[in-house]
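Heads up, one of the protein chains got dropped from this complex, but the rest are sitting where they should.
For reference, chains read A, B and C in written order, and residue numbers begin at 1 within each chain.
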Amino acid sequence: MEFSRRTFIKGTVLGGAGFSALGFDLTPLHAQTQALKISRASETRSTCPYCAVSCGVIIYTLGDKAKNAIPQVVHVEGDPDHPINRGTLCPKGSSLEQDILNDRRLLKPQVRRPGSDHWEDISWDQAYTEIAQRVKKTRDETFLETDTQGRTVNRCEGIAWTGGCTDTNEFNYLAVKSMRSLGVCYLENQARV
Amino acid sequence: MADRKALQVEMISAHPGPVPGHGVQRNLEVCKLVDTTTCIGCKACEVACVEWNDMPFSPTTFDNTYQTMPETRWNFWNLIKFNEHQKEDGTIQWLMRKDQCMHCADPGCLAACPADGAIVKYANGIVDFNQENCIGCEFCISGCPFNIPRFNPETKRVYKCTLCSDRVGEGLEPACIKACPTGCLKFGTKDDMKFIAEERAKQLRENFGIEKAGVYDPQSVGGTHVIYVLHDATDPERYGGLPKNPEIPWSYTVWKWLFKPVLGTFALFGLLGVCLHYVTAGPRRTQPEPPRKGERNG
Amino acid sequence: MASAVERFDDKASETFESVGRTTVYRGELLRHPVYSRALHWMVALFFFLALFSGFGIYLPWLFRWFTPIFGGGQLLRAMHPWFGLGFVVFFGLQALNWLQPMIWTPADSNWMRNMKKIVSSEEKMEAPDTGFFNAGQKVQFWEIVGGCTAYLITGIILWVGAPTFGRILVAISYVIHDISALIMLGGIFIHIYESTFGQPGTFQSMTRGAVSEAWAWTFHPAWYKQMTGRDPVQACEEARRQMTTGNKP
Partner (left out) sequence: MTNGWIDIKNTDMMLIMGGNPAENHPCGFKWAIEAKIHRNAKTIVVDPRLTRTAANADMYLQIRAGADIAFLGGLIRYAIENNRIAKDYLLNYTNAAFIIKDGFKLPEDGLYSGFDAEKKVYDKKTWNYEEGGDLTGKPVAATPPEKTPPPLKAGTPPPAPVLPQKIAFDLSLQHPRCVYQLLKKQYERYTPEMVERITGIPKEQFLKAADLFTSIRKDGDMKKVATIIYAVGWTQHSFGTQIIRTAAMLQLLMGNVGRAGGGVNALRGHSNIQGATDMAGIFDILPGYLKMPTPTDVDLATYLKRITPGQAKPDPWDSFNYWSNTPKFTVSLLKAMYGPAATKENDWAFNHLPKIDRNYSWVNLWNDMYEGKVKGIFAFGMNGVMIGPDSQKNIDALKKADWLVVCEIYPDETSEFWRAPGITADEVKKINTTVYRLPGAGFAEKDGTFVNSARWLQWKNVAVPPPGQARLDQEILATIFLKVRELYQKEGGKFPDPILHATFSYTNPYNPSLAEVAKEINGKALADITDPKTNTTIKAGQQLPGFAWLKDDGTTLAGNWLYCGSWTEAGAMIQRRGTEDPSGLGIYPNWGWSWPANRRVLYNRASCDLNGKPWDPSRRQVWWDEAKQSWVGNDVPDFKVDSSPKDHMGPFIMNPEGVGRLFVPLGAMADGPFPEYYEPIESPIPNLLHPNQSNNPVVKRYKTDMDKYGTVEQGFNVICTTYRLTEHYHYWTKNNPMNVQLVPEPFIEVPTELANQMGIRGGEKVKVTSARSHYIAKAMVTRRIRPMKIDGKEMFQIGIPIHWGFRGIAEDEGKTAKTLANELTPTVIDPNAFTPEFKGFLVKIEKA
């Protein structure tokens, strides 16, 4: 073992002081290997919602999927099996725990009435009913069976749909099916910008 | 817990007597390789560290740089230093270097630390703070050649990167290294990392025209368990103050481990001296002394 | 000394006089008033507290059994600076109190020159010009004054720590703090020895505040002459004659 300068010095002095019975202590001191917070958490493999590299992530959640344990995120780490990111994540992917567990999340349906300057709570059923009525009213008012030259067009120019790019394929398909059935032409998406 | 193969301890701060279990088992030396030539300054390592260690978020303000904060903090253990370095031909080289504890083989913090068991160096090279034994004297901050340990005023304890001793103890790689998107951070035995680093430096010199590319593994602290591949190994200072020749102050080496114990014994001589004086020259009594028994007066 | 300091000093000693009590029997002289004694013992107390807690940090792998005495490393580290501060503050007051008698005089230089004889107790009586304090005491006093300033400066640096003062300054203060501690440690051994076994009859000067006249003319003749107006050597011979002749009644 290469003698670094200091260990040599310490060795000589220690020899001298070693005889002092006062300081010798037999209790071994070694690091307790700390149980990892993720060692018993349940793992869910998912995909990061941010960019289109589609990094695989492992979401560690509380509890072992027992019924009475409501899962909540404990830690998010890269999925080493995923061939593209191989366990790595960027600064956004690594902070996904704060995206899942975030006190700014919207928790209840709200409505802003015309002219009002604040949000009011509204129940889901009330929201659904009102929205459905508005959709029907606007569609009936702006629906065009035929255009000026008498050709059937069956389109509704009064309603627009702007979908996000972190919605899943299946949601997009349902959106296209439902909106095209309403005759919506203003069907746009973040893919455009 | 005790039965599981714990991280084998090699050095303990301010600990009397030999380190228990020293040299009892073979142990590979781990090492973190930071290849600054492929670092993209994305800060995934900073986030992974804060997330793994559940550290509280601290307020930061904008100060004319991409760097998250000027220096690491007690709750922000590794920080990418951004430096816009102007090369001779006037072009700008945007250097990014991950700054964190270097896990020296001959740690200045451990040398300076007066608290028994506050700083432990494992046989695999990781230097770890043990907050229960830390007395908050901040000597380690003075001892560290890389200005790494950070003091938390509330808890009166000092904190730094632990190279994820908990994860490594369980066989995992550190969180920052796992997260690093471009693989600029690598983890493995010291020999493997040194080999990869030298290979990469050679590749840079020969194929990418970066003549002074080299590996940073300063021997003045006995070599470190965090090594860098630098564009210019002859001038590490340009990477945000990476010391060219990191030195542990003499106070915690020659003074603390040689003169102090020696002078300590000199001070005891004072005690010895007075005892000798007492038994030889004897006390000086008020005059006139009364005659001693059986002695003729006069 | 500045008058403000003297006024403060006198006022302080009056307040202590009113509280404390010094009984001077016949054949004794008042050595140290209540104020000086009180200060001395406060300084001593803080010194030892600082010393022992310092030992826990000074050579931890040797004196690690000090740490539990102070309730663990954290508490020891937390208290040591306050003890040091206490020591420096009280010694500061002590210095104000004793500044006047501690001024270095030529007599002290002579004393230093023939210190060897004094140490070997060959010379029974102190040199006649030894004043209230002899040179040894003055050396120690000034050494402690130096030590205290060193403690104050380096102590504050060590206490506030490297983030503010930079690691090199802390490293240097670390060494200076130790050196002044060692010197003071050496000095204290001599001080305690001289005031107890080395020079019987001295201890009471700090406990009761009074000393026998014999003690005075033996060890501080010039001070004895100043206090009583008599010649110390004559007084000693007088006493010796009286002792050899009048020892029967």
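Throughout what follows, contacts are C-beta pairs under 8 Å (C-beta built on N, C-alpha and C of every residue); 3 or more make two chains touch, one makes a residue touch a chain.
Model, not experiment: these values are computed from the prediction.
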{"item": "Where the missing chain makes contact, among the chains that are shown", "value": "A, B"}
{"item": "On chain B, residues whose C-beta touches the chain left out of the figure", "value": "37-38, 40-44, 46-47, 50-51, 57-66, 68, 84, 86, 91-96, 181-184, 200, 203, 207-208"}
{"item": "Where the unshown chain meets chain A, residue by residue", "value": "44-56, 59, 61, 70-73, 81-86, 88-96, 98-100, 102, 104-117, 119, 122, 124, 127-136, 138-143, 145, 147, 149, 151-193"}
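In this section, only the chains that are shown with their structure count from here on.
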{"item": "Two chains sharing the most contacts, counting C-beta pairs only", "value": "B-C"}
{"item": "By mean Cα position, the chain sitting nearest the middle", "value": "B"}
{"item": "Of all other chains, the one whose Cα centre sits farthest from chain C", "value": "A"}
{"item": "Distance from the mean Cα position of chain B to that of chain A, given in whole angstrom", "value": "37"}
{"item": "CA centroid of chain A to CA centroid of chain C, Å", "value": "71"}
{"item": "Centroid spacing, where centroids are CA-atom means, of chain B and chain C in whole angstrom", "value": "42"}
{"item": "Overlap residues in chain A, where contacts from two or more other chains coincide", "value": "17, 23, 25"}
{"item": "Per-residue overlap in chain C, given as positions that touch at least 2 other chains", "value": "61-62, 64"}
{"item": "In the complex, chain A residues that touch chain B", "value": "4-6, 9-10, 13, 16-18, 23-34, 36-37, 39, 75-78, 80, 85, 87-91, 93-95, 97"}
{"item": "Residue ranges of chain B touching chain C (in the complex, touch as defined)", "value": "14-17, 112, 114-116, 118, 133-139, 141-144, 147, 151, 156, 249-252, 255-256, 260-261, 263-264, 266-267, 269-271, 273-274, 277-278, 281-291, 297-298"}
{"item": "Of chain C, residues touching chain B in the complex", "value": "56-62, 64, 67, 73-74, 76-78, 118-121, 124-125, 158, 161-163, 167-168, 170-172, 174-175, 178-179, 182, 185-190, 192-193, 197-201, 212, 214-215, 217-219, 236, 239-240, 243-244, 247"}
